[in-house]
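Reading through the structure tokens given below for one structure.
Of the protein chains in this complex, one is absent; all others appear in place.
Here is chain A:
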Amino acid sequence: MLMASKKLRRTGVSAELCERLKRHQLETCQDVLSITPVELMRLAGLSYPAALELLQLLSRACAPAVSRAWDLWRKKGELCFSTSLPALDTLLRGGLPRGALTEVTGPSGCGKTQLCMMLSVLATLPRTMGGLDSGVIFIDTESAFSAERLVEMAQARFPEFFSVKERLLEMASRVHLFRELTCQDVLNRLERLEEDIIACRAGLLILDSVASVVRKEFDTSLPGNLTFRSNLLGQEAAVLKYLSQAFCIPVVLTNQITTRVGEKVHCPQWNQADVSKEEDSGFVTAALGNTWSHSVNTRLIVQYEDTERRQIVIAKSPVAPFAVLSYTVQKEGIRLEALAHKGQNEALIKLPLRQATWRICEFSGICRNNKGTTKLFILSGKHGRGSWTYGNENPESVLNQGTDPGLQPIRVRSGFICNLSQATPSTC
């Protein structure tokens, strides 16, 4: 894609040289710039200075333009997309950044898709109301998008504006939904998305969710799959970043969570005796691994606080400090409660995870949501099958993972009693 695939013919290289290069399968700028000058000398039959000159010519043809930070700052009205949640906007210095990727991750049922739908409504609003007055492209891989909910949210959030039925219909017609069910479909769709973005005049791109297709298809316990998966995710990230920067639109992705088991966790408030006992403790973090955590620019984690309230945690952001906001999911979408914690003072994240008091030999950590509870299915384990819900009644079970905020522990549920005996996994 992009300038790199520019054909040599169009860059001003002489026809004869183009022919010579073509014989060695060097047809685009990318091909020629991907080899070293000495190799180019050999393949093209050029002298060293001539090879360097050719590289300079091609570099001029595909290098991006140089701008200044001041030019960016002067367009500051176009830097962010307001989320209509004032506390979040203030922390993010205006809203979700346009031209960068924002990830929302968390356990299922916390409100990620609700947040995406709310942002879709906001993007279609006129600029006077804080919107982008544009279309929305919603790529749905979990079939979780509900048009009825979208309409209900719009009416509840902006009752006067959407009292006129035409506006409601127009809003709904601006949200373009694409259903993709496999990794390759998603990648193909992304690579052709430029035309769709221009056709729909999209100002917001939502991908819900990145993780579900990837985790379905890649069994990372098999060797080689991990690198393949990382490469695929890297390609997706690169395409998304290109689209978001070229069109100056915010891109919102959702991610899932995964359990990490069996790591020694640094937790200074425990004394040595405790630490040695807790070898099997695990915790829940954002899925898709370390490399993906590097690729997203902003990461928002949603997690449970208690049965009703949830929290948004700003885990990674180039502009925002670490902060925690409480919210609930209502008819009108996300409603923020008061700012729960911010900065150093009260940023206290309870990270309850029921600790195993016995060894778990092997289990699949699948956390599903069933009306507010979250269950960990033990599909094969020393103590038989069962579902196991966990909670925070044990104050010593607080963990604090310190090595990587992208892999921060996430709270997944609120107080329930363990139920391990003959229970068979119920359908969720």
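Following the convention adopted for this analysis, contacts are C-beta pairs under 8 Å (C-beta built on N, C-alpha and C of every residue); 3 or more make two chains touch, one makes a residue touch a chain; residues count from 1.
Here is the rule we use: contacts and distances are computed from a predicted model.
Chosen from "BOS complex subunit TMEM147", "U6 snRNA-associated Sm-like protein LSm1", "DNA repair protein RAD51 homolog 3" or "Two-component response regulator", the protein name that UniProt gives for the omitted chain reads "DNA repair protein RAD51 homolog 3". If you put the hidden chain back, the residue from A:Ser108, A:Ser244, A:Gln303 or A:Ser326 that touches it is A:Ser244. From the options A:Thr83, A:Ser212 or A:Asn297, the residue with contact to the chain not on display is A:Asn297. Chain A residues in contact with the hidden partner, per the touch definition given at the top, are 1-4, 29-30, 33-37, 41-42, 45-50, 55-56, 58-70, 72-73, 76, 79, 93-94, 97, 99-101, 230-235, 237-238, 241-242, 244-245, 266, 268-269, 289-291, 293-295, 297, 299, 315-316, 318-319, 321-323, 342-350, 395, 398, 400, 402-406.
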